[in-house]
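Dropping a structure here in structure tokens format, bear with me for questions.
The complex appears here without one of its protein chains, the remainder shown in place.
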Amino acid sequence: MIPAKFDYKRASSVSEAISLLGEHGSEAKVVSGGHSLVPAMKLRMSRPEVLIDIKRIPGLDTITEEGDEIVIGANCTHSQVMRSEVVQNHLNIVYQAVSKIGDVQIRNRGTIGGSLAHADPSSDYPAVVLACDATIEVEGKEGKRSIPATEFFLGLFWTALAEEEIITAIRFPKVANGTYQKFFQSASRFAVVGVAAVQDGDGVKVGITGVAGTPYRATAVEDAYSGSADAAEHAVDGLEDLMSDHFADETYRAHLAKVMVKKALDAL
Amino acid sequence: MQISMTINGKTYAHDVEPRISLAQYLRETLNLTGTHIGCDTSGCGSCTVHVDGAAAKACTLLAVQVDGSEVTTIEGMANGNEMHPIQAAFKENHGLQCGFCTPGMVMTAADILKNNPNASEEEIRHGLEGNFCRCTGYHNIVKSIQHAAEKMNA
Partner (left out) sequence: METYIGQSVKRREDDRFLKGAGKYTDDIKLPGMTHSAFVRSPYAHAKILSIDTTQAKAAEGVVAIYTAEDGCGAYGVPCGWQVDFKNGETMREPQHPLLAKDKIKHVGEAVAIVIAETQELARDAAELVEVKYEGLPAVTCPKKAMEPGAPKVHDDWGDNASFDWCIGNDRAEVEAALEQAHHVTEMTYKNHRVAPNAIEPRSYIADYDVNGDKWTLYTSTQNPHLIRLLLCAFALGIPEHKVRVVSYDVGGGFGSKIYHYTEEALLTWVSKEIGRPVKWTSDRTEAFLTDAHGRDHIVHSKMGFDQDGKIVAHLTDEYCAMGAYLSTFAPAVPTYLHGTLFQGVYTTPLIHLNVVAPFTHTVAVDAYRGAGRPEATYLLERIISKAAKEMDMDPAELRFKNFIPPFDGVNEPGYQTQVALQYDSGNYEAVLKRGLEMLGYEDFRKEQAEARKNGKLLGVGISTYIEGCGIAPSAVVGALGARAGLYEVGHVRVQPTGKVSVFTGAHSHGQGHETVFAQFVADKLGIAMDDVDIVHGDTDQVAFGMGTYGSRSLSVGGSAIIKSIDKILEKGAKIAAHKLEAAEEDLDYAEGKWTVKGTDKSISFGDVSLTAYVPHDYPEGLEPGLDFSSFYDPTNFTYPFGAHIAVVEVDSDTGKVNLQRFVACDDVGNVMNPMIVDGQIHGGVVQGVGQALLEEVVYDGEGQMTTGSYMDYAMPRADDVPMIETDRTTTPCPHNPLGVKGAGEAGTIGSTPAVVNAVVDALSHLGVTDIQMPVTPQRVWRAMQN
């Protein structure tokens, strides 16, 4: 399996990456770890003419504690995030989720920024950034902006990222009490259902991946929550785009969503 | 594109097409055919090598992405005729049958034990989740890695 031909450009700064994106427009794709993009290119389902590698841009691979926030650089690999003491101590929910992504080899290469930009509806990070109320920091031709996670995911493989923007970092508020519960798809090990739950005062914030075409905040659960995991019954209330495949049809997936939300609420 | 990397301690420089994977580069350009391609899309783990000290699936890395890196392949594990303790343990415990997944298994095992020298059976099994073996049922692979850990920790 070999990708169609493309040009490879290595950006050494964010501004260079942005200008390369400006130059090549929709014919270009940004690559960091490449663990979603390269297989798709090999299957020739994705055929960019230019690949812009942002992996070596300095400053995008740090994890820093800024007061009540943790900022994870877009190029941080899943392994790097997993091993970070800052993450383990202040953002354990992220640690839990990341350790369930792919496998050792994939975690060693895949990045947080790449995962979010790719927006696979069954990937793990979206649930977590939603539940944590993280912000996605992006930079483009028009400058920098911060997109709240709740406004970032627009659909299947579709985000609020503009064509000439790249993710530079993800800003998380510290989370004292959070959990990530995942029901694995047995072949791909993506999430059939992934539920991130964060204690928020007396309330909860719940992000769900794998269930709908777009990862979502389970506001119905959050509204119904009053300390009891029974609120999990509302995990799929109002959803119109439940996913279905031979591992989980809509009915079973909805059931699993409730089970996993309940597990998450119980684990808080 | 011109790239250069250190593979098994030796530096190589080549002009490669950007679409060539690290696995292809190793196999086709350098004749290091111990890195196997089983699925070509990062599913099976047969192509596992170490890039800058961490296990990676060489089929899903473009050679240009790892330009300048240090790469270790299965061919770089033994010290001359003396097998690495993980290789020796695989032989001792019949941790391989057809041998095709074996290089990837050995390279992944080395990564597991590097990060967790006292890995439990459960941790070893979890650590192998990115590597398929169709012959052994994993039983003797897990035993091999446990055995290697004992030797390496001794």
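Going in written order, the chains are labelled A and B, and every chain counts its residues from 1.
The definition used in the following text is that a contact is a pair of C-beta atoms (placed from the backbone, for glycine too) under 8 Å apart; a residue touches a chain by one contact, two chains touch by 3 or more.
Just so it is clear, the structure is predicted and the values come from calculations on it, not from any experiment.
Colleague: Out of B:I37, B:L61, B:A119 or B:A149, which residue would touch the omitted chain in the full complex?
Modeller: For the chain that is not drawn, the touching residue is B:I37.
Colleague: So which bits of chain B touch the chain we can't see?
Modeller: 17, 19-20, 27, 31-41, 43-44, 46, 73-75, 77-78, 83, 87, 90-92, 94, 96-103, 106, 121-122, 124-126, 128-129, 131-142
Colleague: Would you write out the residues of chain A that touch the absent chain, in ascending order?
Modeller: Looking at chain A, the ones touching the missing chain are residues 1-2, 4-5, 43-44, 183, 186-188, 190, 245-249, 252, 255-256, 259.
What we mean here is this: only the chains that are shown with their structure count from here on.
Colleague: With chain centres taken as the means of their Cα atoms, state the distance from chain A to chain B in Å.
Modeller: The answer is 28 Å.
Colleague: Would you mind writing out the residues of chain B in touch with chain A in their complex?
Modeller: 1, 17-21, 24, 40-42, 45, 48, 51, 54-57, 60-62, 64-65, 108, 111-112, 127, 129-131
Colleague: Please name which positions on chain A make contact with chain B in the complex.
Modeller: It is residues 1-8, 10, 31, 34-35, 38-39, 41-43, 51, 53, 55, 79, 102-106, 108-109, 189 of chain A that touch chain B.
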